[in-house]
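Worksheet: one structure, shown below.
For this view, one protein chain was removed and the others were kept in their places.
Right, chain A next:
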């Protein structure tokens, strides 16, 4: 609801008697029959149910009727707020109730949403009634005071006539204020009781955050794959071609001066070195074999390139999502790099298992232990990447070893 900016006293007066003011009045007027209808339905059905409670059928039918009718009444109330005040009461989150029909009804009957609606429908006739009656009373009071003022004027008592005219004017002006106050109260009650509760709002917020986070992670993953593909199709081929030509130049450089031969040989070695570095870098981004053949194939390549013997066991019967595969690969890759750098281990073991709805990745080494997540960025980076897919990372690394990193990620 946007409020026009009030600047001059005249604007104030105009705003006080504007269409909006009158609509507030209508809002209260419309609230009376609607509120009374809801109140009598609830109280009536409630009373009949209590009286005929021994039949069992009547209270059950009554509850069903109320459960069916309450959302309709809520929708009417929502329409009233939208039509007269321009206030959109946020809709309730749609919920799926689990279980069979009886269980679903029971859960619905026990839900806070339902009882909050009942509370509003019981409160609404009171608010609208008091507001409506208050405005009517104020204005009728104003009219009566006006009449009294005219009466005193007729009697010639000017002081009393002026006094009552003042009172009549004040009452006439107070009407819209009263209406505004009561409608504000009504809006607060409706938003609190008919709109989503704070926990509903938080749940919706969490859900939307979870979705947007998943999108961001998928996008980052897709970006990594795109970079890998671009490098593969571009720079890598060019570099292979360059290294090959230098190789051919080297092979046919026999009749060149020694200095030139040395230079070609150096260039050739450097090109090969660059190729290897680029290959390792690109592989770390997202190995193509991971997309093509899955974790098992990608990890065996990783284990083979490790500088220490790695025993590998992968039992993942069905492929998990590309994002989870990428994170699992990253975990093993980083963990093995850490082992090689810091652990002084003689061997490592990598186990990847699908356990129900979780993918479990365990990297074990027999090194000196004492790994500290706060010491370097490696382990923290791991935990962050695992956390980004709602996974958990546990580190067990006593001084003297051995070290176990276990990661669990939901992958259903």
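In this section, a contact is a pair of C-beta atoms (placed from the backbone, for glycine too) under 8 Å apart; a residue touches a chain by one contact, two chains touch by 3 or more; residues count from 1.
Criterion: contacts and distances are computed from a predicted model.
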From "DNA-binding response regulator", "ABC-type multidrug transport system ATPase subunit", "ABC transporter permease" or "Peptidoglycan-associated lipoprotein", the UniProt protein name for the chain not displayed is "DNA-binding response regulator"
Among the options A:46, A:134, A:169 or A:247, the absent chain makes contact with A:247
Considering the whole complex, which of A:75, A:305 or A:394 touches the chain not shown?
A:305
One chain is left out of this view; which of A:20, A:107, A:224 or A:279 touches it in the full complex?
A:279
Residue of A:27, A:78, A:121 or A:268 in touch with the missing chain, whole complex considered:
A:268
Positions on chain A where the hidden chain makes contact
229, 232-233, 236-238, 240-241, 243-248, 250-251, 268, 271-272, 275-276, 279, 282-283, 287-289, 291-293, 296-298, 300-301, 303-305, 309-312
